[in-house]
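One structure is given below, represented as structure tokens, and several questions about it will come after.
One protein chain is absent from this view; the other protein chains keep their places.
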Amino acid sequence: MDGRLLVFSGNANVELASEIAADLNVNLGRALVGSFKNGETRVKIEDNVRGCDVFVVQPTCPPVNHHLMELLLMIDALRRASAARVTAVIPYYGYAKQEKKTAGREPISAKLVANLICTAGADRILTIDLHAPAIEGFFDVPVDHLQAAPLLAGYMSSLHIPDPVIVSPDAGGVGRANRFRERIGAGLAILAKQRPEPDTAEMLEMVGEVEGRTAIIVDDMISTGGTLIEAAAMLRERGAKEVYAVATHGVFSPDAVASIGQSRLVETIVTNTIPQHDNHQQARISVISVAPLFAEAIMRIHKDLSLSVLFS
Amino acid sequence: MDGRLLVFSGNANVELASEIAADLNVNLGRALVGSFKNGETRVKIEDNVRGCDVFVVQPTCPPVNHHLMELLLMIDALRRASAARVTAVIPYYGYAKQEKKTAGREPISAKLVANLICTAGADRILTIDLHAPAIEGFFDVPVDHLQAAPLLAGYMSSLHIPDPVIVSPDAGGVGRANRFRERIGAGLAILAKQRPEPDTAEMLEMVGEVEGRTAIIVDDMISTGGTLIEAAAMLRERGAKEVYAVATHGVFSPDAVASIGQSRLVETIVTNTIPQHDNHQQARISVISVAPLFAEAIMRIHKDLSLSVLFS
Amino acid sequence: MDGRLLVFSGNANVELASEIAADLNVNLGRALVGSFKNGETRVKIEDNVRGCDVFVVQPTCPPVNHHLMELLLMIDALRRASAARVTAVIPYYGYAKQEKKTAGREPISAKLVANLICTAGADRILTIDLHAPAIEGFFDVPVDHLQAAPLLAGYMSSLHIPDPVIVSPDAGGVGRANRFRERIGAGLAILAKQRPEPDTAEMLEMVGEVEGRTAIIVDDMISTGGTLIEAAAMLRERGAKEVYAVATHGVFSPDAVASIGQSRLVETIVTNTIPQHDNHQQARISVISVAPLFAEAIMRIHKDLSLSVLFS
Amino acid sequence: MDGRLLVFSGNANVELASEIAADLNVNLGRALVGSFKNGETRVKIEDNVRGCDVFVVQPTCPPVNHHLMELLLMIDALRRASAARVTAVIPYYGYAKQEKKTAGREPISAKLVANLICTAGADRILTIDLHAPAIEGFFDVPVDHLQAAPLLAGYMSSLHIPDPVIVSPDAGGVGRANRFRERIGAGLAILAKQRPEPDTAEMLEMVGEVEGRTAIIVDDMISTGGTLIEAAAMLRERGAKEVYAVATHGVFSPDAVASIGQSRLVETIVTNTIPQHDNHQQARISVISVAPLFAEAIMRIHKDLSLSVLFS
Amino acid sequence: MDGRLLVFSGNANVELASEIAADLNVNLGRALVGSFKNGETRVKIEDNVRGCDVFVVQPTCPPVNHHLMELLLMIDALRRASAARVTAVIPYYGYAKQEKKTAGREPISAKLVANLICTAGADRILTIDLHAPAIEGFFDVPVDHLQAAPLLAGYMSSLHIPDPVIVSPDAGGVGRANRFRERIGAGLAILAKQRPEPDTAEMLEMVGEVEGRTAIIVDDMISTGGTLIEAAAMLRERGAKEVYAVATHGVFSPDAVASIGQSRLVETIVTNTIPQHDNHQQARISVISVAPLFAEAIMRIHKDLSLSVLFS
Partner (left out) sequence: MDGRLLVFSGNANVELASEIAADLNVNLGRALVGSFKNGETRVKIEDNVRGCDVFVVQPTCPPVNHHLMELLLMIDALRRASAARVTAVIPYYGYAKQEKKTAGREPISAKLVANLICTAGADRILTIDLHAPAIEGFFDVPVDHLQAAPLLAGYMSSLHIPDPVIVSPDAGGVGRANRFRERIGAGLAILAKQRPEPDTAEMLEMVGEVEGRTAIIVDDMISTGGTLIEAAAMLRERGAKEVYAVATHGVFSPDAVASIGQSRLVETIVTNTIPQHDNHQQARISVISVAPLFAEAIMRIHKDLSLSVLFS
């Protein structure tokens, strides 16, 4: 693509955007992204963007509606300011878990969000580890969908854990867990809700063997941490030597970090798709940066190079 | 229209929605509109809406992004749940003041919001006193655009103020002020920023005569109240006997009510397009309900009757 | 909805369409759906459809492109002939397994198909057991998404199998299997591909316990039957007493039925979303009709009644 | 932008288009834009435009429907002929005063026109002094919105009028007048319709002081000139020494120029967004060319340079 | 369709609209359709149209751009005024002959017009004898496409002409002529331009036999009449006893009627899709009304009845 490469950031994860820009050897584009006194989001792009190839870095992490609106208004402003191409770089895609109706008369919020982003005028999307891969199909513009698994599996492999077993914390995540273990070689176990008989109470069941092995719980995101901590407890009960947790997105609702700190998890590994804070070390939470991965992807998109090399 | 009439409310102004529903002799539709722990908005419509004529009452007042997203998700859910028609009832339209670019490289936020509402699936819009009437043209779906002026002018007339003068608090609002005075018969004065010479400091100037008369400042919304209070002070300085303020939308940012209470305004009249709170009496703020007006409009829309009668 | 209810059928599953029409007490709408000598699909609707509420029953089963094109042309003809509403009733949604890109530079075929159906002019969709539930979000028109699980679980329960274990034949299907066992109360086991070490050959692994129990493999569709037969063999090897298979969609590619006949499966239960043929009994394949379910759904859609009752 | 820069003109203002092209050092693109004998507009582009960056200069001045249709057909032809980008350069935007509904059941003609232009295939818009700035939001393609105020204020300043007062000829234009006076430093006065009492006849009222000063009436366009001439008369009555008029768009309906010639206006200044004719000197009408401004804007758009410099 | 049936008319053919309304036993809807002094079209619908089934009768005959714009603005106003359905009734479709590109870099004006009408918001189209039937496909909304042939053939048959021969005045119209003769039984002849050798001058050639027979020239429209008169002369030269002309649309550019009056045509039969004037008798032009046909079609569309009966 011919135009100049520009990277802008909303307020959701300025650290990540800055790190990406630094890796790309460019300055972050100058823009005012704030609020008016009446609470309305205010956006003003301060650099000339005509004919440029613009990337807006903005995960839609909490406060999700606010960060989403910042993203939409930035896209609108860039498009009206004649940017040649606007790529929404969304390291964490809020509302991703609402990608289907579970009961009647619900929105399909993840689709609505996709429609809103396209309506605002995004020409393409760059993201990582969407909760459901079909969300890619919610867009008709091109989506480049990165994976954190190479980074995370590389880290886990570097620990040289003997005879590990990968654990999916619920039935819906077994596919993800199984693909992860293909990268490191390991056993598989599953935690699933069950009812011994219809109409009896639901209880957590484990399928597979963990006795005497190190368990690695694999998930895409950690919110309250409740499922994770419950899983860790059960795994220890069933004889697991140690329990690690690995996830791309560390959403961490209030109290989640404290709870993890008090849990039996040896180490919890997440990335910085969402900003991570200083008190993580006490909770044995490690953060791996996705900035080099995003920077490489952006450079390749800008230069029309294949991204295949980023998936292995 | 054939389908059953249903009225739903988001969390922005449940009191108004309830009052409208009561005036229409229907119950508010049952819906869960809340938040997940990760801060994402959660919507679940609990009544069957297939084939119904649904009205969603939701001003997009602060927290504006949050209330907007509730509105969008409710529309998405209702549409997917096969409502025959979804009307977004938006008594206060947030972002309305961002209806044009004032400097380069800004969004046209009011248009983006219109596009988002249509993308979500609204079939029509019902609103009142948009900051700029051209916002109606931001929509290609039908818009019914009510006016609070008959209510507000009726109230002012009932005070039997002798020889009043209508004051526009800025140059852009003179058209609105002038239309208002056509309803009550009055003089006109204008407050406008000016510079005595180019490159000198901007100062507030008054054009017109208020000496010995009662001034009524007319605006469409009150946010911080700063302009209003400054105007009231200047009007008194120029000899106005008393100063009233009239506006449709009482946005009232924090401290605004307290400031108005300490100001020289005799009375400030707003409507309940945005929820108004209990401490208003101390600040001499009166609230006129638009619920009967909206109820009448909804009934007429539902029954395919003309709304012209509501404008005089 | 006011218009007359009409049901049309393409050539994909006339038996099912006829059964649905019979359950609804209507005649199938008259339409010529055939081919010109040059191989182009030919459609001519022979009944007046102006103002009618039309349902077109057409699973996009093999030959999938041909059946899809029939569906699209029928929708186009009905829309141009002024039908008030056209619902595409798609009991089997071809291309559903291509709902995401697994490697770079692939189409998202399930999304393309959704876009084609909407472009042709469908106002709404009625379907059952989509391979991935997020496909519902590929549409912006309302989708009613039925489930065969109540029918299939009811049948399995009627067999009074003691201490059954539900088996997912692959890691991605564990969620579906787990939801199924909630309906009948059972254990859970999983078959998953694994590599003992990275870069070694992939092999099938079982997680969970089946020894001495009756295994019920649950999947959404059966195509070649290869996975299923391999799974049945492994389950018997691991000590399962008997093995059943349950799936909504019996795609059955050539030879699949013969292979199942020669397998160790005691019984294979599918529905008639796709036409099922006479030689099934020899292969111990049972077919449960979804026609009453679809007929009930169509009647409820037509009468604007809730469909919730169909999901329990 | 890479493609060659081309400028085409419809029949609305060939002089302006030629002047712009000359300033850009290019020839006007060759095109037949005429009529068939049955009155249909005929367009044929005679230069190859594949991959080019094409600007079509066409104000939609009277006969407005005819000039609009020429514009639409030229855009259609250019798009189908594979122009890389088509910018509609619309120095005067007809139907701009119909940007809202003033009574029920009217079109919003200015929005319809925006939709028509986008439907025809314009990629962007270049215009000047839209009657209402919100019209910019009627478009979702980028709009570059120039201002004639620097040109017009520069001219007025060059006259070195002592103690001028800027006059808005109606209540709706006070914002425009006030922004104009910021450029030259001046007093402010307003003419507004009023009713002394409700239900009495409407009469023109003046607010502000003009006695002994030179009045400069500022408006965006002059059509019949009626309002302007009435205003000039009233200003003189109220003691104004001299009266000037300044407007961007000289629409001048038949007889308007003659009336102005007979009026008390000392000088009337307009631009050539609409073609101006030879008899203007007798009516003391001066014409300032916007061609250099448009030429500079086109060159900057073509070269992806910021247009901010044109606004001061 | 439930809503009330309303018929409105622009200024293009009020006589036809009135006749249609009378045949339907309704009054023409009240609407102001005129011009502002600046030449802009002005539309104001004066009847309440909420929920109504509205038909706007407006052929886009000369002045074509003006009549088209009236149609577009009326549709826009009706849609914004909440009409339930708006049908554009276009008895003569201007720009129909520009339905393809004949040389490079031309618009496809008939498609542009179709896009404009849909953009304005027409829900369906009712028309008659489009110049090219594929224009129906330019619309994605339903089109009811009437034929004047039954009326015209009925008239010709009533003349009991012995051994007539149908003549196509050019090579492109032979299909139309041949379908016409199927209705009355007749011979066929063709007039076609030819060049005896490449690069020699084009001349008119006749194919077929007319000697001693009555020739009936069949075309879809008569504009200048030049082709027709030349054809009549040639047919007489080749021995035709008498020559009639039959066409649906009498566009009649200035002088056309006079020329036909002086020609050797015995009688020229057209319909009133375009207003026909009083001086026609002198030119031996007969006018057949399509009002009953349109009235019947509108009533059938409104009542959801089949239109097939109108085609035989």
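Labels A, B, C, D and E are assigned to the chains in the order they are written; within every chain, residues are numbered from 1.
The definition used in the following text is that a contact is a pair of C-beta atoms (placed from the backbone, for glycine too) under 8 Å apart; a residue touches a chain by one contact, two chains touch by 3 or more.
What you see is a predicted model, and the numbers here were worked out from it, not measured in a lab.
Considering the entire complex, the omitted chain makes contact with A, C, D, E. Checked against the full complex, the candidates D:Arg79, D:His145 or D:His280 give a single residue touching the omitted chain, namely D:Arg79. The omitted chain makes contact with just one of the residues E:Val33, E:Leu116 or E:Val174: E:Val174. Per the touch definition above, the residue from C:Leu24, C:Val56, C:Ala81 or C:Ala122 contacting the chain not shown is C:Ala81. Of E:Val7, E:Ile135, E:Ile229 or E:Val243, it is E:Ile135 that touches the chain left out of the display.
Hidden from this view is one chain, which touches subunit D at 2-3, 48, 50-52, 79-82, 84, 121.
Not every partner is drawn; the one left out touches subunit A at residues 1-2, 124, 140, 142-143, 301, 304-306, 308.
Residue-level contact of subunit C with the missing chain is found at 37-41, 43-46, 48-49, 62-66, 68-69, 72-74, 76-78, 80-81, 94-95, 97-98, 101, 103-109, 111-112, 115-116, 119-120, 223-224, 251, 253.
In this section, only the chains that are shown with their structure count from here on.
The greater number of contacting C-beta pairs, out of the two interfaces B-D and C-E, is seen for B-D.
If each chain is reduced to the centroid of its CA atoms, subunit D and subunit E end up 39 Å from each other. Centroids built from CA atoms put subunit C at 32 Å from subunit A. Contacts with at least two other chains are made by residues 2, 140, 306, 308 of subunit C. Contact between chains, per the stated criterion, is found for A-B, A-C, A-D, B-C, B-D, B-E, C-E, D-E.
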